[in-house]
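Here the complex is missing a single protein chain, while all its other protein chains stay put.
Naming follows writing order (A and B), and every chain is counted from residue 1.
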Amino acid sequence: MIFRQEFLTIKTKKRGFYLITDDILHTVNLKDIKTGLMNLFLKHTSASLTINENVSYEVWEDLENISSSLVPDGDKYLHYLEGKDDMPAHFKSSMFGVSLNIPISYGKLQLGTWQGIFLCEHRSNPSFREIVITVTGESDIFLNNRDI
Amino acid sequence: MIFRQEFLTIKTKKRGFYLITDDILHTVNLKDIKTGLMNLFLKHTSASLTINENVSYEVWEDLENISSSLVPDGDKYLHYLEGKDDMPAHFKSSMFGVSLNIPISYGKLQLGTWQGIFLCEHRSNPSFREIVITVTGESDIFLNNRDI
Partner (left out) sequence: MIFRQEFLTIKTKKRGFYLITDDILHTVNLKDIKTGLMNLFLKHTSASLTINENVSYEVWEDLENISSSLVPDGDKYLHYLEGKDDMPAHFKSSMFGVSLNIPISYGKLQLGTWQGIFLCEHRSNPSFREIVITVTGESDIFLNNRDI
């Protein structure tokens, strides 16, 4: 039985959807896990994590545009002292969520062909965003030695 | 300690919310689990999984109508070559999410009286949608033998 925890910080440049699948896979070792689950948890309230299309940057821009069109920046919110983009960022964080759970089979994430993992930065300014990666699973010695 | 993984494919006919609680329960054995969790993971970016009202089909139609009213079909998106329903489907997939986690107690899912598990098809055309079911838990020999 494996319980593994790693930490990853992503630097964002501005509001937008950032593909981080490879960052995750470079941070945590899944090779020795036969069957398991990976939990990703983002420690922030104005950004989020999601899974979506991993190739087309047009999809990433549309995801951002649609969410900002549903919850536009503005000073009409009760909470706006930190900027017109602050409260919409809080809402989007709850709409998309800050926690993902992805199954693992024979050392690999069970992502579909077109699925990638995204950090969604909902604030306008650059930021550092921390992610906790927790992996639980059943180990397999054969898998562990496969790549050695 | 149990780590179990099963796979399920659901055929959808058209855009809409499909109650799949029984499909899940027919695919995976939970009887021998005293305390545990079931993860459902959908391997697609234009469909989603959710939990909602398990009796009224009017609720299911309203869920579809409201989501398509919030993010209407159209060709105003950057990504629209695959159809006017494609980009809205991607957005709804992130809004509802593709992963569910449901607790297990004494061989049964801890769903509320009115809760059912739904596959949400966000594309207009029929499709095959794959779900990975991962169960972790503490086994109980007595539970395992109960129905034999």
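Simple rule for what comes next: contacts are C-beta pairs under 8 Å (C-beta built on N, C-alpha and C of every residue); 3 or more make two chains touch, one makes a residue touch a chain.
Please read these numbers as outputs of a predicted model, since none were measured by experiment.
Undergrad: Please pick, from A:T21, A:N65 or A:S99, the residue that touches the omitted chain in the full complex.
TA: A:S99
Undergrad: Taking the full complex into account, find the residue in A:V59, A:M87, A:I104 or A:I117 that is in contact with the omitted chain.
TA: A:M87
Undergrad: Could you pull out which residues of subunit A are in touch with the chain that's been left out?
TA: Contact residues on subunit A toward the absent chain are 1, 3-5, 39, 41-45, 70-71, 77-79, 87, 90-91, 93-95, 97-99, 101, 130, 132, 134, 136.
Undergrad: Counting contacts across the full complex, list the positions on subunit B that touch the omitted chain.
TA: 1, 34-37, 50-53, 56, 58-59, 61-63, 65-67, 70, 95-97, 100-103, 105, 110-115, 136-138
Rule of thumb we're sticking to: only the chains that are shown with their structure count from here on.
Undergrad: Quick one: subunit A and subunit B, Cα centre-to-centre, how many Å?
TA: Computed value for the inter-centroid distance: 20 Å.
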